[in-house]
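Only a single protein chain was left out; the remaining protein chains are all shown in position.
Chains here go by letter, A and B, matching the order in which they are written, and residues are numbered from 1 within each.
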Amino acid sequence: MDRRLDRREFLRVMGISAGAAALAACAPSGAGPAASAAAGASAEPLTLPIVSAPLSLSYWCPMSSNVAATMKTFGEIGAYKELEKRTGIHLSFQHPPLNQEVEQFNLLSASGTYPDVVEFNWLSNAPGGPARFLRDGMIIRLNDHIDKYAPNVKKVLADHPEWRKQIITDEGDIYAFPFIRSDVKLLVSTGLAMRQDWLDKLGLKAPTTLDEWRTVLKAFKERDPNGNGKSDEIPLSTWASSPGSGGGSRGAFSRYSFIGAWGIGQDWYQEKGAVKYGPLQPEFREFLTMMVAWYKEGLIDADVFATTQNTFDAKVTNNLVGAASMQGGNGIGKYAGLMAGKGTFKLVPVQQPTLKAGERPLLGGRDNNYPGQGAAAITSSNKRVVETVKMLDYAYSPEGSLLFNFGIEGTSYTMVNGSPTYTDLVMRDPQIPSAQMISRFARGNFNGPFVQDVRYITQYYELPEQKKALDVWTLPVNDKLLPPITVTQDESKKFATTMSDINTRFDEVFTRVWSGKAPIDEWDGFVKALPGMGINDAIKIQQTALDRYNKRPG
Amino acid sequence: MRTATTSLEIIAPLNLPKKGRWQTISRDFRRNKHVYLMLLPVLLYYLIFHYGPMYGAVIAFEDFNPIKGVFGSTWVGLQNFQDFFSSVYFGRLIFNTVAISVLDLVFGFPAPIILALLINELRWNPFKRLVQTVTYLPHFVSVVVVVGMMVDFFARDGLVNQLFATNVAYMQSAEWFRQLFVGSGIWQHVGWLSIVYLAAIATIDPQLYDAAKVDGADRFRQMWHITIPGILPTVVILLILRMGMLMSVGYEKIILMYNPLTYETADVISTYVFRRGILQADFSFSAAVGLFNSAINFALLIGANRISRRLSGHSLW
Partner (left out) sequence: MVATALRPRRIRHKESSGERLFGFGTVLFLVALMGVTIYPLIYVLFASLSNAAELTQHRGLLFAPLSFTFEAYRRVLENPLILTGYRNTLFIVIVGTALNVFLTALGAYALSRRNVLLRNPAMFFIVFTMFFSGGLIPTYLLVGQTLHLQNTLWALIIPGAVQTLNLIIMRTAFQGVPVALEEAARIDGANDWTILFRIFLPLSWPVVAVMILFYGVAHWNSFFSALVYIRERDLYPLQLVLREILISSNVQNMATDVSSGDVLAIGETIKYATIIVATLPILLVYPYLQRYFVKGVTIGAIKE
């Protein structure tokens, strides 16, 4: 079975930057490890180097495409070379081929002996969940070790109990050194975008409510903003990365973009601790009815369910698309680059629409601070646990944070007014995109066991539109999102069996009704059939998971 | 006529007289010792690399945990199969899988044969080789690119609709899916698949053709009486094997081509399992489904083999 990253994970891996604003702000600069010792109760302060005799540890982690472009292993990254100098520990990296980490992980876990450190998305990609791997003895419980030997990460978790709650198992075990996206600006990479030049040409303002959206889309359709005399405009469109896998209709219009206006989600969300399934709510019918009307009026791309990225790119760059859901990087940034100097093309981020004017959007897409990937666990094969813990802890110290987020001072960044700023070497190379250049020195632009600094993304998103996206797309209240709950192995199987059929049915009915092939009654029929298909069991499973999550020891 | 004494012999008859069995066997070994020597490395290969790991098939009956391994995981019996059979879509998945497979069998199996026969009829050698080379080229273009082309050609404002001045949403219509899927498959692979048949034709003794021409047979009679019987064994064997692949419709190309609007005809067993794997990476489930498919395929193969043995004399065993 092929386990390519699903669309959400893919989006997360992409772009997104900025990290330990919190960390850098907390510790006074230059204070060094001593400061951490003062904060942590009985943790040993971290002294460098960690070992006096040379030590080599094996480190398994997925290869990043940013890195693969110019280097063979992570050992060549500037940050790791420097880390070895500072700690005295040599890391021997093992990488599965790109995008093969899930299959390779399965083989690895079957092989009986493991590398010293396994960095992986334990939360989402470890079959049965991280708790199972703790229980079955592949990885070790870290709580005591962190308490004694890892003052930096201990402080981070103490200062942010909401982060700690996300990274532990339901029983309170810490299983890995986590990757944390600290600031809300790091959590949103996707949202709605619209052609500003079309708005200008037609004398319209960016819409905020659904009614305004309809007006604008109609204007796009009828008043020929691309000026070619043909009524070929596609007011609203999107593309689905892999139709039917969670992309497709459930991903089209990308997570809560329009449905969020009603305060419900497309599938799982929660309201005051009670798990809810979107399609069961009456508001979903209202949302669907409106979308059906828009589709019928030609406001939505007629091919919306059969559009691939290539076709979508072609439509955008041929000045056909007025608005769409897209990313800040692989969307706004990419198209701005492709269309630079070609007419008035300007895509700007717009907020998720609301029902009534002046309201704040209720639900937009947002990641959790602990997205799951880049979490480094220590395996039971590791014979030098204390040193490993200390080494991994370093990344959470102020110097370590700078090292992993920005790289080498003087080469990849310099301090400008006390703020780390990427150098031209990294941002302005004529051949190599900055994403790859940064990865030659640091990990701040993808993931890893450290806290991501928000100052990464504020520099990486260079276009004013992209910077604006960080503000516009983070508007929604988002208190109804589900935290990273974990399901047990048995529940997981039952859940998958039940939801496979429900999701398939949902996809079919949703797309058929939306595209006018079936009347809204078919949707009603689907909702009525849900209990018979086992939705209540699925809700119960999610609910117990959420309850366990909420009860997690802080 | 003797009765079979083991179930194996029902399928693969040994045809030994009961009396003097050991003598027959040792005589056979002596007479054919070189042949058995040749067979030995091959059988060893299969034993080590195919039968060696075969214990893993029990994963289908377990709740497989890679850390505990095949022998340490909990036994769940037929639970995985039940999970599969209890799906609301079970019937549809089977139907779609078989429908696509049969459509491909009816059109996709003869196509390379016909192509090989046509190429063989060409008189001018350079042109013959040109046709053969060109037709096999699409086989090397990756399926991602081929589907990408299709999505573009068959879009509402794409080439095909422009050509016929229509506005059909091909890629979003369940009615069109099978035709597009099978048709594009033929287009892409017919040249490559015809190679086997061309090779079979090439081994036909040319003196047969000469003799026929002397007897005044035109090209149609030559084809009917010489070429076709010449490739018949190959055709029959490949047909038997093809029957043993009825349930095997892969997901890779379908995933690229389908969307929920076409699920009705496009969703097959492998794509359903793929989507389920997104929700929960479940070795046991996919192993169970795989075993189910294989069992049906194998039964079909045995049946086809028997029928063919009776009707045509050609068979696998």
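Note that in this section a residue touches a chain if its C-beta (ideal position, glycine included) is under 8 Å from a C-beta of that chain, and two chains touch if they have at least 3 such contacts.
Please read these numbers as outputs of a predicted model, since none were measured by experiment.
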item	value
Touch criterion as defined above, residue of A:Pro151, A:Gly333 or A:Gly534 at the omitted chain	A:Gly333
Chain not shown: contacting residue from A:Leu48, A:Val184, A:Leu280 or A:Ala314	A:Ala314
Contact set of subunit A toward the excluded chain (per top definition)	13-15, 65-66, 68-69, 72-73, 94-95, 97-100, 103-104, 106-107, 110-111, 310-311, 313-314, 317-318, 327-330, 333-334, 336-340, 428, 431, 433-436, 460-463, 466
Subunit B residues touching the omitted chain (full complex)	8, 11-14, 16, 24-25, 28, 31-32, 34-36, 38-39, 41-43, 45-46, 48-57, 59, 66, 70, 115, 118-123, 125, 127-135, 137-138, 140-142, 144-146, 149, 152-153, 158-159, 187-188, 190-191, 195-196, 198-203, 205-207, 210, 213-214, 216, 218-220, 230, 233-234, 237-238, 241, 244, 283, 287, 290-291, 294-295, 297-298, 301, 314, 316-317
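One rule holds for everything that comes next: only the chains that are shown with their structure count from here on.
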item	value
Distance from subunit B to subunit A - Cα centre to Cα centre, in angstrom	41
Subunit B partner contacts - residues on subunit A that touch it in the complex	1-3, 6, 102, 106-107, 109-110, 112, 125, 127-128, 132-133, 136-138, 232, 240, 242-246, 248-249, 302-303, 305-308, 310-311, 489, 492-493, 495-497, 499-501, 503-505, 507-508, 510-512, 515, 517, 533
Residue numbers on subunit B that touch subunit A, as the complex places them	63, 65-69, 83, 86-89, 148, 151-152, 155-157, 169, 171-172, 251-252, 255, 258-261, 263-264, 267, 271-283, 285-286
